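Note that this complex is displayed minus one protein chain, with the remaining chains in position.
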Amino acid sequence: MLFAALDGLNYVLVIALVAMGLVVVFGLMNVINMAHGELFLLGAYTLSITEMLGGSFWLGLILAPLLLALVGLAIEELVVRHVYHRFLDTILATWGLSIAIKQAVVLAFGPQSRTASPPFDFAVEIFGAPYPAYRLFVMAVSVAVIAGTFLLFFRTRFGLTARAVIANRRMASCLGIDTRRLDRLTFAFGAALAGLAGAVMAPLMSVDPQMGLGFLVPAFLAILVGGTGHLAGVLAGSVLVGGTDTVIARLWSPVVAQIVVFTLAIVVIRLFPRGVVGGRERR
Amino acid sequence: MTLRPPALAIEGLVAGYGGSRVLDGLDLAVAAGEVVGLMGRNGMGKSTLMRAVMGVVPRTAGRVTVAGRDTAGLAPFTIARFGVAFVPQGRDLFADFTVMENLELGVLGHERPRPGFADAVLALFPILKERIGQKAGTFSGGQQQQLAIARALISRPRLLLLDEPSEGIQPSIVAEIAGRLAAFATETGLAILIAEQNLDMVMRMAGRCAMIENGGITADHPIAAVRAAPDLVTRHLAL
Partner (left out) sequence: MSLRPSMLAGPLVFAALALAPLVLDDWRLGELSQFLAYGILAMSLALIWGQAGLLCFGQAVFFGLGAYAMSLVTLGMVPGLSSVTSTWAGLAAAMVVPAVAANVVGRFLFYGRGLRGAYFGIATLAIAVVVERLFINWGFVGGLNGLMNVPPLDLGLAGWSFELWEPVPLYAAMLAAAALVWLGLEAVVRSPFGSVLRAIAGSEERTAAFGYDTAGTKLSAFTLSAAVAGFAGALFSAQFAFVSPPLIGFALSTEALIWVAVGGRGALIAAFLGAILVKSAEARLSEALGASWLLALGLLFVACVVLLPRGVVGELLARLDGWWGRGRKDG
């Protein structure tokens, strides 16, 4: 039971980690990044390939967000920048990118699944029973990233300007705030978070070209359920989506869990368009 | 005397929303240190002019220079960095942010201002200093207006665009703000373009009064002439 709770918490935190990058980009730029799952995928591949080439786990863990930040910059410059003013088209354009990235990965590394090794595989005793230490490490990374993102947005000058742009983009620009630079940085930051999430999750998953979608949809549902107006909404949404999924998967099966969670999420989004935490409604 | 380019020079400006021509070949210049009142009925293009100068409304023709630098095709933040500060109609404060944060946002996009300058701006509006930690949304209209002006001034602009600053504010406060701003402009060489329907505020501050009608400047009077014959202006404002 305790392990079920820990596994559930693990899932919640991973969804929150993936969703954090999504909500930052959505909140600041009003861009729904459907390629976020593929950025996650690229992060996992970065780690797996770094290890294959003889690099350490830790090197891969650092390389993944850095590389993905660059990928994010490129995507922002080449694609997203041109469709800012066409909201629905940002979904389609990033969706097309996700297909292209996935396929590029298949071409480069084949469709088969790869592995990544954790830096340590011992277990720690929790209340007398062994639990994999690496899973605890993943949870710690997620908590650190979430806390770091909160600090960045609520305790720094970058965060202040970012929140000003979210509140009133036009006025922020009239005050001399370089909204273009902020958009670039934000997208790169979101991509780096996806890359980090992918890298840290890689040792726990089958690393294959299809791994992105499995997290994308729950993460989206989490931010819509929680509400996009506030970072805290991500946490609330992740708890609801991840928690419900874990409980139902334990009681029945993962298939039932997914079906129930997705359906419930749609109902919640429909009943609370601003999310359970509240905030602005987006169109 | 050295020949300085005007703080703002507009030539043949055509601008509007979605292809309309709200401004249709407008010319106007504001010299450094000069305060110009822009008066006209609603819908004649006062706000559109402000926004077009700021780069928020697309321009289709004409030239707008700030201190001699062309602003064609530039984003609002670049134009702001040329030294243009904007207090829009409705003020657009960040309501959930504190006074301090609103003021910080006024400078974050600019080079660090000279030390002590922020204090000089705050000295103009003592109420802000008292309530530095309070959220802007809790302020009264007059206080919000003071904060919006302070937020604009704190970047040390050479040109201040004020859109309907007296709207929704008690006359006594309007007079107070107008007096302090006029003095500040004279002291620092700040140029101000102020769009108003309130003749009193314009007469207190401006040296000139330009009339805008159907997207162009139709008359431009020295303020002394307006004082002598307010009819020069008021007949254009009447419906």
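All chains are identified by letter, namely A and B, in their written order; residue positions are counted from 1 within each chain.
Simple rule for what comes next: a contact is a pair of C-beta atoms (placed from the backbone, for glycine too) under 8 Å apart; a residue touches a chain by one contact, two chains touch by 3 or more.
Because the structure is a prediction, the values reported are computed rather than measured.
Although it is not drawn here, the omitted chain touches the following shown chains in the complete assembly: A. The missing chain, though absent from the display, is touched by one residue of A:40, A:134 or A:220; that residue is A:220. Which of A:9, A:79 or A:123 touches the hidden chain is settled by the complete complex: it is A:79.
Of the listed positions A:9, A:49, A:70 or A:91, the one in contact with the omitted chain in the full complex is A:91.
Among A:107, A:126 or A:144, only A:107 touches the chain left out of the display. The set of chain A residues touching the chain not shown comprises 32, 79, 82-83, 86-89, 91-93, 95-104, 106-107, 111, 217, 220-221, 224, 255, 258-259, 262-263, 265-267, 269-270, 273, 282-283.
One rule holds in what follows: only the chains that are shown with their structure count from here on.
Work out the mean CA point of chain A and of chain B, and you get 43 Å between them.
In the complex of the two chains, the chain A residues touching chain B come out as 157, 160-161, 163-164, 167-168, 170-180.
In the complex of the two chains, the chain B residues touching chain A come out as 54, 56, 75-77, 80-81, 85-86, 88, 92, 94-97, 101, 104-106, 108-110, 151, 155.
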